[in-house]
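As you look at this complex, bear in mind that one protein chain is not there, while each of the others sits in place.
And now, chain A:
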Amino acid sequence: MPEIRVTPLGAGQDVGRSCILVSIAGKNVMLDCGMHMGFNDDRRFPDFSYITQNGRLTDFLDCVIISHFHLDHCGALPYFSEMVGYDGPIYMTHPTQAICPILLEDYRKIAVDKKGEANFFTSQMIKDCMKKVVAVHLHQTVQVDDELEIKAYYAGHVLGAAMFQIKVGSESVVYTGDYNMTPDRHLGAAWIDKCRPNLLITESTYATTIRDSKRCRERDFLKKVHETVERGGKVLIPVFALGRAQELCILLETFWERMNLKVPIYFSTGLTEKANHYYKLFIPWTNQKIRKTFVQRNMFEFKHIKAFDRAFADNPGPMVVFATPGMLHAGQSLQIFRKWAGNEKNMGTVGHKILSGQRKLEMEGRQVLEVKMQVEYMSFSAHADAKGIMQLVGQAEPESVLLVHGEAKKMEFLKQKIEQELRVNCYMPANGETVTLPTSPSIPVGISLGLLKREMAQGLLPEAKKPRLLHGTLIMKDSNFRLVSSEQALKELGLAEHQLRFTCRVHLHDTRKEQETALRVYSHLKSVLKDHCVQHLPDGSVTVESVLLQAAAPSEDPGTKVLLVSWTYQDEELGSFLTSLLKKGLPQAPS
């Protein structure tokens, strides 16, 4: 029985290190190749030895697909392709291809230069890895090989994020990557057509949340920022350079303009200006409003937001600073945090320990930092919530759903919801666990028009979706299946037909003349075989379709007539029926 097999190497009942193996109709595809933020050892990358212990991965994988540029989806790529060894194609969208190497380089720098890790991938490896990338357009059908095709759908989430359909013949799997179902200030909503895949693999980050409306969160955010700067405080917003940062910038920019505020907004240097450039050049990937108005006003050319200089942090007076990285664990955001944390007038967002209420932090060198500033946690990350996930499942109409990229408990809740409300099987394998789904693929063949017409001549019009029996010869050549009539098959194969014919001697008790016997046989058959073509030929013989009945030379016994019934193998049923019918004798003629 054909089947689809799915094994998460990462993101199975977990967030981070997304990496899912899919086997479909003999093809093996790896979906995403991410790193785990929570680990600094071997566990930060997926365990590729699951695919093969020795030998190159190229022999075991037909292709790799990267859904978007977040490191938990692509961070292990150079390690995978250059250090473990993979030379096959890696598919991603154009914006992802543009931005991914920059984030990888950034990640490498922090790991090697700041943390001093050895045996990490190098800049050259990132470059070599990116050479294996094939960029795809939205909705383009990419033929990976003769049988395997993939297609990208818009996913929202971040610039260039895509969902992918993987298809072989009539079997298909859709992988959502990360997505959001509501448009935000800079990106549109995910969309997929009713493609009815066998399996939909969806993220489930917000499996249990029905999130409050985005407008409320935005208003809340603006209000808090505004209050802080009004009382002369400084606002630190730790962000990742690409993604939410642009959304928040647009939010603040429009707010500043509307309120006519003069308080400076800074963006920490480096990646970010560059990042805004990408958004400007990839306008077709943003939301409808930005696309429509970009000629008059490119939303990513900010008037109020300026590049940040280290010295600005000590400036007196209020300011708002976007600084990287978003987790506040290193780099500029941490430096600024240290400077500002002591003042209760200031406000900052995020940071695990601070969020959990801890007010005294131990920094390097045993220094203790007392946090007096206000700390707010605001999530703007763009994932679909439970409602959105259900909505996408409804759009695509899959046979089954498989959850990844979420916490086990929350998945359990969503799994039940999907199974109950949508009546669709739902799976949530852990890392290394395999889900197997049997499939029943259709086998498309070309039927020769001659054969089809012969079928139709029998008055049976083909009906969609209703199976029926027909006789023909299947010719398979170069993975091309053709169904032709037996005659045509013999002809194409250069074979002659062998005719098998039967002739039976049937003895009839009849004293009349041969001609009269023939006539009696004729009328008898005619009365029994109403639907058949029964003919009495001038030479005295009788035919039923192509079965021939002839009176034989007169036998010695004048009371017995011998009838020769002759038919071909193809008419066997009829011939056999006729002989057994005649064996019973002829009905008494009404005299």
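The rule is short, and it goes like this: a contact is a pair of C-beta atoms (placed from the backbone, for glycine too) under 8 Å apart; a residue touches a chain by one contact, two chains touch by 3 or more; residues count from 1.
To be clear about the criterion, contacts and distances are computed from a predicted model.
Peer 1: Out of "Nicotinamide-nucleotide adenylyltransferase", "AP-3 complex subunit delta-1", "Aldehyde dehydrogenase" or "Integrator complex subunit 9", what name does the UniProt record list for the absent chain?
Peer 2: Going by its UniProt entry, the chain not pictured is "Integrator complex subunit 9".
Peer 1: Given the contact definition stated above, which residue among A:259, A:307 or A:474 touches the chain not shown here?
Peer 2: Of the candidates A:259, A:307 or A:474, A:474 is in touch with the missing chain.
Peer 1: Among A:108, A:226 or A:482, choose the residue that contacts the chain missing from this document, as touch is defined above.
Peer 2: Once the missing chain is taken into account, the touching residue is A:482.
Peer 1: Based on the whole complex, identify which of A:38, A:284 or A:558 touches the chain you can't see.
Peer 2: A:284
Peer 1: Using the touch rule from the top, list residues of chain A that touch the missing partner.
Peer 2: Contacting residues on chain A, toward the hidden partner: 94, 97-98, 135, 137-142, 151, 274, 277-278, 280-284, 294-295, 298, 442-449, 452, 458, 462, 467-469, 471, 473-474, 481-483, 486-487, 489-490, 495-507, 528-532, 545, 565, 569-574, 576-577, 579-583.
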